[in-house]
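Omission of a single protein chain aside, the complex is shown with its protein chains in their original locations.
Which chain is which? They are A and B, in the order written, and residues in each are numbered from 1.
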Amino acid sequence: MSTSPATFYERVDKAIGNPALQAAVRNATSRMSSGRDAAIAAFPEMDVMRDHARAIRAHTIARLDHYLREFEASVQRRGGHVHWAATSEEAVAIVVDIARQHGVKTVVKGKSMVSEEIELNPGLALAGVEVLETDLGEYIVQLDDDHPSHIVMPIIHKSRHDVARLFRAKLQATDDEVADAPRMAALARRVLRKGFLQADMGISGGNFGVAATGSVCITTNEGNGRMTTSLPRVHVALMGIERIVPTLDDLGVMLQVLGRSATGQKLTVYSNVMSGPRRHDRNGGREGESDGPEHFHVVLVDNGRSAIVGSELAEILYCIRCGACLNSCPVYQQIGGHAYGSIYPGPVGAVLMPALQGLHTWRDLPQASSLCGACREVCPVRIDIPRMLLELRDKTTELGLTPIWVTFGLTVFRQIATRPALFRRAQALASWATRRLATDGWIKSLPGHMARWSKKRDFPAFAPKTFQQLWEGRKR
Amino acid sequence: MTRVKLLVTCLIDTVYPQVGFSTVALLERLGVTVDVPPNQTCCGQPAFNSGSWDDARAMARHLIDVFGDDDVPVVVPSGSCGDMVIHQAPHLLKDDSQYGPRAAALAARTYELTQFIVDVLGVTDVGARSGDRLTYHPACHGLRGLGVARQPLALLERVEGPPRCPLPEAETCCGFGGLFAVKLSEVSGSLLDRKIANIEASGADTLVATDVSCLMHIAGGLHRKGSAVKVKHLAEVLAEGRSQ
Partner (left out) sequence: MTDSRDNVLAAVARGVRVGSLPPGASLEHPGAPPPLIRPSDREGMIASFTRELEKLMGTVHRVADDAQAQTRVLELLDARGARRVLAWDDEWLRPAGLGQVLRTAGVVTESCWLPQEGADRTARLKALDDVVVGITGAHGALADTGSVVVVSGPGRGRIASLLPPVHVAVIGADQLSPTLAAFLSANPGVADVGSNVVAITGPSRTGDIEGTLVLGVHGPGDLHVIVIG
């Protein structure tokens, strides 16, 4: 990734110039979209369930301070610890501290987008703690020193041949061991199993935190999430502060829309609810729970989220990270996740990144949309992403970050369009100019910034007379 | 006698006046009297979508002044301009004590063309016939912004002539998106390529849509590729009467 082009537009051009990447992304997104569509077609209550899921998320964000306090008290009641991180640096420091406190040398890690966001792995490495990613896709990402390109399916940008090459190079795999996907998965399983059995600490994300019960829920298909949170003696769950739901019943609703929207599953294979550490009897004897982590820590990460609460972008905090908006987005389908250059790509990322980290860094992402609305249509909690992309474009202009040719051009256009007589003269001029440039009614090459239009498509000459002129004539 | 005001849209006004006349002819055939309030310019959508909201507000106010404060329905043969008037202008002007309520009132009496014909007039068979093999692209703003999905399909279904040709991946964006097609020209072009491949695969000789902006984009791509497929606004298809 260090070789990745500097600007968003350069990264987009690079992605567009890579047909193998485009084919891989298109196949993956279309497979996931069809899976989603089929699952939803088979679930007649999906629409009411989505409405309810949205109501739960909206209500929770509207009372987030209340539910965060309740969640904290509930986790503590179970004997767990809650840590608060205002920034990514603090979050990393907290996890490093927990590791030190428990004498941790090796960590197994489940999939967590927040851990990517706070750049946890380099922080732990710096502290001398060895981290092993255990989700198959994330493991491959880690081996290749790469980044996930999708929030649910991290390596849709890689082919099985890429993975085979990687396993040969990094794991000295034999030809037989990389002959097909099942054998490569089996090889990874053997390597990772060793890590699971001896790790001192497991780090997971948290799909949801349940305020009433102090539970953290993670959903995984592979089972690495259960291993990570059950085998090592210490479990640390990392969660954004917005990931709370009030009750277990609410969690049930979220799980039903999450699995269907993400992968077309009625439920993810392991819907794993963890409430505190292993429960011992009074003497630490055999009357207590057989297994589970001895220590249970939850790290609540703010890192820009609290500033979104109460803003016109608050709705993005409803997101449950299913990835359906990525799969349905025609832009994401063309360019894949890496072109965004952000932890969270796709439509959700185009709102979330500027919301979390500001438009100065992420001004280009809200432009990466034709505003087609496909993301809003598939969102399990009906987040109006196009509305917020538009809000962000307005903010971009307010901050003086919109290119001058756009703002100046539109201001001139406004001056003309609010003066009908001037507008008519401008129409006549444009008609004359376009007809002069055109051959047989079509312009092959436009001047200035509009040249980018005519790279791929012709532009029509305008009509000799406008509708309104002709209409006036008809009335007379 | 039903009377409506036509919001002709700047693109139809300037580039495709025949679509405006087809819209008028169609409505008149259905017994509707059409007024065209003078001094129409642009609804402000290009400025709105590009983040120049102050400019968009000025244009939206002009539009409100042009269409006045009566209760005559306003009909617009474009899903995206319809979405601008119906959803976005009231949002833009919500803090404007004078124009805010007027924007909301205008939104409440504005209809996309097929919405007006099917839902208000209650007509699906407009007496049209077409010799073309038609395929239909549901333009995004009409489809998802206004939720106008069944109306154009119902109208097309009743057009006499060769059977319709289903369009693969019909509901995927053609890549237009206003200035998006300029700012992210390569991505937009890549989407356009795919849309055109699907149009050609449909076996149709004419692509129909309800937004001339998307049609302009797709037609520009078809022409560049030398394709024989034509494009038509749905109003043009519906205006071709059976007796003609």
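Please note the rule applied: contacts are C-beta pairs under 8 Å (C-beta built on N, C-alpha and C of every residue); 3 or more make two chains touch, one makes a residue touch a chain.
Bear in mind the structure is a predicted one, so any value in this text is a computation, not a measurement.
For the chain that is not shown, the touched chains among those present are A, taking the whole complex. The chain omitted from view is touched by exactly one of A:I151, A:M184, A:A237 or A:L410, namely A:M184.
Interface note for the absent chain: among A:E10, A:E289 or A:E398, the touching residue is A:E289. Within the full complex, the residue among A:S306, A:Q357, A:T411 or A:Q469 touching the omitted chain is A:S306.
Touch with the chain omitted from the figure is made, among A:S215, A:Q367 or A:Q427, by A:S215. Taking the whole complex into account, chain A touches the unshown chain at residues 24, 27-28, 31, 45, 48-49, 52, 54-56, 58-59, 61-65, 68-69, 78, 83-86, 90, 94, 103, 134-137, 140, 153-155, 158-160, 163, 180-182, 184-185, 188-189, 192-193, 196-198, 200, 210, 213-215, 221-224, 226-227, 229-231, 233, 241, 246, 248-250, 252-253, 255-256, 263, 265-279, 281, 284, 286-292, 294, 296, 300, 302, 306-311, 314-315, 317-318, 382, 384.
Heads up, the rule we're going with is that only the chains that are shown with their structure count from here on.
If you average the CA atoms of chain A and of chain B, the two centres end up 33 Å from each other. Partner chain B is touched in their complex by these residues of chain A: 9, 12-13, 16, 22, 330-331, 334-335, 367-374, 376-377, 390, 392-397, 402, 406-407, 410-411, 413-414, 416-418, 420, 423, 427, 430-431, 442, 444, 449-450, 452-453, 455-460, 462-463, 465-468, 470-472. Every residue of chain B that touches chain A in the complex is listed here, in rising order: 8, 10, 12-17, 20-21, 36, 38-42, 44, 46-53, 55-56, 58-59, 61-62, 88, 140-141, 143-145, 171-173, 175-193, 216-217, 219-221, 223-224.
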